[in-house]
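Structure first, commentary second.
Heads up, one of the protein chains got dropped from this complex, but the rest are sitting where they should.
A and B are the chain letters, set down in written order, and residue numbers restart from 1 in every chain.
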Amino acid sequence: MSAAAKSNDLYKWLAALALAIIIPVLFAGSYSLGLITETLIFAIAAMSLDLLMGYGGLVSFGHAAFFGLGAYGTVLLAVKLGFSVWLSALCGISVATVAAAAIGFFCVRMTGVAFLMLTLAFAQLIFSVGVKWRAIGGSDGIGGLVKPDLFLWSLADPLTMYLFTLAIFALVLVAMRRLIASQFGHALVGIRENETRMRAMGFATQQIRLVAFILAGFFGSIGGTLYALYNGFVSPDALSWGMSGMLLLMVVLGGAGSLMGPAIGAGVFLLMKHFVSSHTQHWLLVVGVIFVGCVMFFRQGIWGMLKRQAGGSAP
Amino acid sequence: MKHLLTSTQSRRAVLKGAAASTALAFEGAFGAAIAQGADTIKIGALNVYTKGYGVFGEAAYKGMMLYLDENNGMVAGRKVEILREDDEFNPQVGLQKLRKLVESDKVQVIMGPLGSHVALAMVDYLRANGTPWICTGAGATVLTKLRLPNFFRPTVSNWQVAYAMGEWAAKNLAKDAAIVASDFVTGHDIANSFKESYLKGGGKVVKEIYPPITATDFSAYISDLRASAPGLTYCFFGGTDAARFVKQFDQFGLKGKSTLVGFQSVLDTDTFSGQGKSAVGGISSGIYSELLDTPENKVFVERYRAKYKAMPGIFEETGYSALRCVDEAAKAVGGKIEDRPAFLAAMAKVSFVAPRGPISFDPVTHQAIQNIYIRRAKEENNQIVNEVIDVVRQMGDFPGNKA
Partner (left out) sequence: MDLILTQTLNGLVYGVLLFLLASGLSLIFGLMGVVNLAHGSFFMLGAFCGLSVIKLTGSFWWALLLAPIAVAMVAIVIEVFFLRPTYARGKLDQVLLTFGFSFILTDLTESIWGREMFGLDEPDLLDRSVEIFGSIFPLYRLALLGFGIFIAIVLWLFIEKTRAGAMVRAGVDDAHTAMGIGLNVPLLLTATFASGAALAALAGVVAGPLLNVFSGMDVEVLIPAFIVIVIGGMGSLKGSLVGSLVIGMADTFGKAYMPELSMFLIYLAMIVILLVRPHGLFGHQSASM
């Protein structure tokens, strides 16, 4: 990429960031702001899954485990043990990352359907603890998280929560883009395309996949932690395979292997959930048909389509 | 005939309202504020309308619609628009939808939900936000201990219903009991309330079983129950589980040996369809019975049957009477439901004779003070119904909630 193109790119991102801050602040009511906040949270989670799915070629049906662990860690430590919320959030993310390392150690030995089943089994294992263990709220979950202050502002204010989430989202996006552009990212994609060849070239393919798994868990738990901060409570639904499936839907909807795609997928999915489900009982049908359509005809998802449109006009 | 006419008219009005609110919701998303007709009262019916519990949310909604039909779609002289949102029995979804109703649809009143876990997740938000909240299902005893000034519960408190049954069962049925309840907060809440009162009445609890809410089949627990052969089996299950348990209780031959006693929702109109004859003879305590022999109830049942061609149950009556509470309070403030302090003060003073009997609110906890009926399921004209065999009059809230 030429220097000119690079700075051109930079301007585009700056413009997007400025819009992301200005538009909601100026125009959105608090509800829309909340909706955008939620979208950003799920965008982070979906992007983290995309690291595995899109770049690693590993379809996980248990990504909710890390999302949920981040959320549970945050709420439990703050509410039950009285830790400060920020410390709890850091602990939640750490716990989830360590869990990702432990679970990933086993899962990355497999690929394809076996990987899918194994991630599902591990997530269900954690889910079963969340549901059965009454000390952590059992199937009712646990609430009462007091929203913390960020310097002078309280996260209880929707605008602060939004700006905070936006900042984290931007950080995660930049970090993941760098990761994917790095040698590690190229190796990951190389393994997806042809593992034997990569191994022959001297890459420790399993280790690389493990690192990807841990990073996906880490970023996923950031999403979960934000979700806990946003809602003030957590329930086992955050750990359930329904949640894993929802993240999967978002990735496929937006287009796997593009980061921005899953983020857009998250937005489209949540918008549909909020507006379609309020006005028709057939919202599942709408989701199902769009999803099947994406898999059949638009494997590149919404983002892929947008890019193809744009690609037609510009070189 | 005239009645039918108003029913379709008001339904059309609601549909039109729903279409308008679609536009509003989309506008709202992009921040454009549109002046709303100040004369319409918007009520958010946040409840579970899908999955195993959907039938209960639907029931409360039907009751509300019947009340609107009778009043030309108005509350205190103002048109009413009911906005339905499905919480999917999931607290996270419930909170999402609550935000939508309050912030985007700008409803003046929230009615619902069924799930206590959903309700508990809503507490912090509604405490801060202050929107009047009329609970039409969630029975968690603790909800009225939280002292939300904007919370009213014109329906069951788990403690009320289960506690009323305990002493009565010990005196009238048997002195040894097994307790079977779903393993979640509501299950334990109900089991503990029953147990406390049953022990007080001189009974003895010989076994307690708490199956997970994911149990597909209760045969394992029922076999276990039979081994301890208690004089009565007190049970609580939600949704589809209630129907399965009662049916399997019969199939495994326990029905003749141990009297089946249950919380109101275990043996009610909405579960009888799945239970069939297995339910006959089952005894339950509840805030309502479709066979109550009062003029108010007779009119209600007759109108309900005319509209829906079915018998009303507890949640249908709750939806109906809960909306009447809103109506009474709104009338008391001259329709100015937006004046929250006045409206809430008027809510606390609401008192009338509902189909279920006289109801009023505890001034401190805002729990409905109401009759608890002891009911026995019987078959009548190929239908299972609950006949009233005894009454515990004007039960108040759990004393511990007032401290």
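Here, a residue touches a chain if its C-beta (ideal position, glycine included) is under 8 Å from a C-beta of that chain, and two chains touch if they have at least 3 such contacts.
Keep in mind it's a predicted model, so treat the numbers as computed, not measured.
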Of B:P113, B:P154, B:P211 or B:P355, the residue in touch with the unshown chain: B:P211
Residue of A:L69, A:V85, A:A99 or A:L118 touching the missing chain in the full complex: A:L118
Given B:Q275, B:T318, B:N386 or B:N401, the one touching the chain that is not displayed: B:Q275
Contact footprint on chain A, counting only the chain that is left out: 59, 106, 109-110, 112-114, 116-118, 120-122, 124-125, 128-129, 131-132, 241, 245, 248-249, 252, 281-285, 287-289, 291-292, 295-296, 299
Footprint left on chain B by the chain that the document does not show: 49-52, 54-55, 58, 183, 210-212, 214-217, 219-221, 223-224, 226-227, 239-240, 243-244, 247-248, 251-253, 270-271, 273-276
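FYI, only the chains that are shown with their structure count from here on.
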Rounded Å distance between chain A and chain B, as computed from the means of their C-alpha atoms: 37
Chain A partner contacts - residues on chain B that touch it in the complex: 18, 22, 25-26, 28-33, 49, 83-86, 90-93, 95-96, 99-100, 102-104, 116-117, 120-121, 123-125, 128, 183-185, 212-214
Chain B-facing residues of chain A, complex: 24, 26-32, 34-35, 38, 131-132, 138-141, 143-144, 156, 231-233, 235, 237-238, 271, 273-275, 277-279, 281
